[in-house]
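Input: one structure, supplied below.
Missing here is one protein chain; the remaining ones are kept as they sit in the complex.
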Amino acid sequence: MNRIKTSLTATLLVIAPTVGAVAEPPNIPVLVPLTGFLSLEGTSQRNGATLALEEATARGLDVAFDVSDTATAPETAINAFIRATDQNNVVAMVAPMLGTQMLALLPLAEEFKLPLITVSGTAKITELGNPFVFRFFPGDAVVKRAHARYAVEELGIKRPAVIFQTTAYGQSGRTHLSQNLTDLGSPPVFEEALEVSVKDMLPTLTKARQAGADALLLHLHAGSTALLIRQAAEIGLDLPIVAGSAMHQPSTAALLEPRELAGVCAESGSSPISGGSPKVADFAARYQTRFGSPPDAFALGQYDGVAMVLAAIEAGADNADAIRRSLSANPYPGLAMTYRSDGTGNMAHDAVIICYNGTDRIPQVVQRYESPQ
Amino acid sequence: MLMAQLLLNGLALGAAYALVALGFVVVLNTTSAVNFAHGEAVMVGGFLAVALTAILPPALTGNAFLLLPLVLIAMAALGLLLSWVAYMPLRHEAPTSVFVSTIAVGVILANGVNALFGAAPRTVPPLLAGGPFTLDTAVLGTLTISRQSVAIIATAILLIGGLTLLFTRTQLGRRLRATAQDPEMARAIGINTTAMIALSFALATALAGAAGLLLANQFFISPSEGGTLMLKAYIAVVIGGWGSLAGAVIGAMLIAMFEVVAAVWVSHPVAEGLLYATLFAILLLRPRGLFGEAAGRRA
Partner (left out) sequence: MVDKLRLGDLNRLLLLAATIAVLAGAVWGSRYDQRLLALAGVYALLVLGYQFIFGHAGALSLAQGSFFGIGAYVTAILGTQFGQEFTVTFPLSILVPLLLAALVAVPMLRLETHYFALATLAFGQTVLLIATNAEGLTGGANGLPGVPGVVIAGLAIGRGTPMLAFVWLWVAAGALLSWQLTRGLYGRGFTLLRAAPLVAATLGIDTAGRRFTAFVLSAGYAGAAGALYAHTIRIVSPEALSFSIMVICLTMTVIGGRLQVSGALVGALLLTHLPEWFRPLQEYYLVANGGVLLAAVLFAPVGIAGLASRFGSRRSTPSAPLPPTKPVTAASPDGARLEVAGVGKSYGAIIALDNVDLSMAAGEVVGLIGPNGSGKTTLANLISGFDRPDSGTLALDGHRLSRLPPHRIARLGLARSFQTPLMPPGLSVRDTVALARSHIEGASAHQALTDISRTALSRAQAAALALLHRHDLAAYSELPADSLPHGVRRRIDVARALAAEPRLVILDEPAAGLTEAEAKHIATLLRQAADAGTALLIIEHDMNFLLPLADRLICLDRGRIVATGTPESVVKRPAIRQAYFGLAP
């Protein structure tokens, strides 16, 4: 009986959050979806995070990390989280793109007092008053405002069609996009939800045309975005297209011929392959060398986020709480933009609009929407 | 004219689904076994084409018509392997064991491709490339006819016709069917049932490869897509009547018509809901599918 009591006590002691264990390097587990329908974005996330961590290790900073797949289900993310917290001296975590998984992890982050570094766009994750979430990609509230403003203010769109995916990404983006369009005086005349498995876009394009839409505003994943753009080009649908952030990913553009992309624009947090500054170009080159593929904005955002955590560690923050305080209090000049918490964990407040000119698959940044702060 | 365009698109999509469903039926017809890895085999066919395009000289791969035989051969070999690993050891066990063995193979294929190629959707060259690859369309009035759509429909017609001939007119086809209906009896009259089963897996997986190649150009292909394709093939085969070739094609067309034509009047989610409602109605009225059963039910 006594023995059981002792082991129970021991177990309880283990369960109590271990903060600042001695002699262990700070540990930043990387929890991202590497299998399932969001594995493309998750892989970018992983690459961005590991690049930052590897470069920090190379310059002598003692940090530990390992990568876990969270697949698509919330329970897999929770399993990975708990598994990661069984390691010593976890000071922060790279948390998955997938909004549902973020929502599942938030209570745990609060319970374990661990900052989560993510690029998930789902608006809701920073609306719950959780002080442990830090988003290094402009959330839907930011990018969808840019999306709507560009369409209405620059393109003069009056009757937009909003086409979105039936996933967390799509539904959250649609809510903000439609709201912003309405606020700007151009409410959508047509809205449709598409399953990821929808192959033929003609019905949707037909309905949008019949509704009298004067532009297509997309908030779809990579495959659906490319399918829709190609089919629109194929039937000669002469409407401007402003796509969601999936369009800016180089692998999306790779599915299309440059001429099919002519005139297509998209919102994003950044566009690392478009260059812009020598630092970003250098990042893109290093990334290409390391992973054999060009980076996207998710990779850059995640890179910046992890770099900010590492900078905090280098500045002396040696535990989860110190890192959390540092992230929420200080601005950080990242490669894509300057990050600064708005008090709810939104770190990125700038969005860009990129457009393709029809001659290649490298988009140009045509508009930058800086934070109003 | 819009209707004609929608029907044409629906036909092309249905033909692609029919190709997916056909391989599924072929295995079903010889073994009465459900091959849950079939969707993944289609996906592997697409990625095989991606890999071949990357490693072979462009002169060979610029046109999927030249790629097709290579994919067919490699996929037939994969089919043999599949039958040897996942079916043969379980042929005398409950049919549900084969569900799980093929589910396991599907898991291996999907995640293997994901690890090797990455998760991004990919595309492959069109079947008949003359000059520029895409936007390869003819315009008839307001009707846009893409070469790839025509190629998919033509390939599907050729393969369906070929299969029908194989099963109804040739000695080999009769042996395949005899193996399906009563393996004991087939063996008794001197048919090498093991060879027939292996052959049907090779044939089915080669068909899956063709489907993957055609789908990948028109609709892209990604590693996680096998499951969705499998569901569609399964639905097509059951509403058509378990084991009926013609039924599977009609079933595939029905699914495509809901996705393309019905979706013009209602939203996509509602169209999908209507498809399921139609399924229920069909099953209530015809509890054994539209065309009755062709395969022996030993389950």
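So that you can tell them apart, the chains are marked A and B in the order they are listed, and the count of residues begins at 1 in each.
Here is the rule we go by: contacts are C-beta pairs under 8 Å (C-beta built on N, C-alpha and C of every residue); 3 or more make two chains touch, one makes a residue touch a chain.
None of these values were measured; they are calculated from a predicted model.
*Asks:* Which of A:139, A:170 or A:223 touches the chain that is not shown?
*Replies:* With A:139, A:170 or A:223 as choices, the missing chain is touched by A:170.
*Asks:* Would you indicate which residue among A:90, A:103 or A:297 is in contact with the undisplayed chain?
*Replies:* Looking across A:90, A:103 or A:297, the contact with the absent chain belongs to A:103.
*Asks:* May I ask you to list the residues on chain B that touch the chain which is not drawn?
*Replies:* 34, 85-86, 89-90, 93-94, 96-97, 99-101, 103-108, 110-112, 114-115, 227, 231, 234-235, 238-239, 242, 269, 272-273, 276-277, 279-280, 283-284, 287-289, 297, 299
*Asks:* Could you pull out which residues of chain A are in touch with the chain that's been left out?
*Replies:* Within chain A, the residues touching the omitted chain are 4, 7-8, 11, 14-15, 34-35, 67-69, 72-75, 78-79, 82-83, 85-86, 99-100, 103-104, 106-107, 111, 122, 124, 128, 166-172, 193.
In the analysis below, only the chains that are shown with their structure count from here on.
*Asks:* So the centre of each chain is just the mean of its C-alpha atoms; given that, what is the distance between chain A and chain B in Å?
*Replies:* 35
*Asks:* For the complex, which residues does chain A have touching chain B?
*Replies:* Per the touch definition, chain A meets chain B at residues 34-37, 39-40, 42-43, 166, 192-195, 197-200, 202-204, 206-207, 222-223, 226-227, 230, 233-236, 249, 251, 254-255, 257, 259-260, 293.
*Asks:* In their complex, what parts of chain B are in touch with chain A?
*Replies:* 2, 5-6, 9-10, 13, 111, 114, 118-123, 132-135, 137, 144, 146, 218-220, 222-225, 228, 256, 259-261, 263-264, 267-269, 271-272
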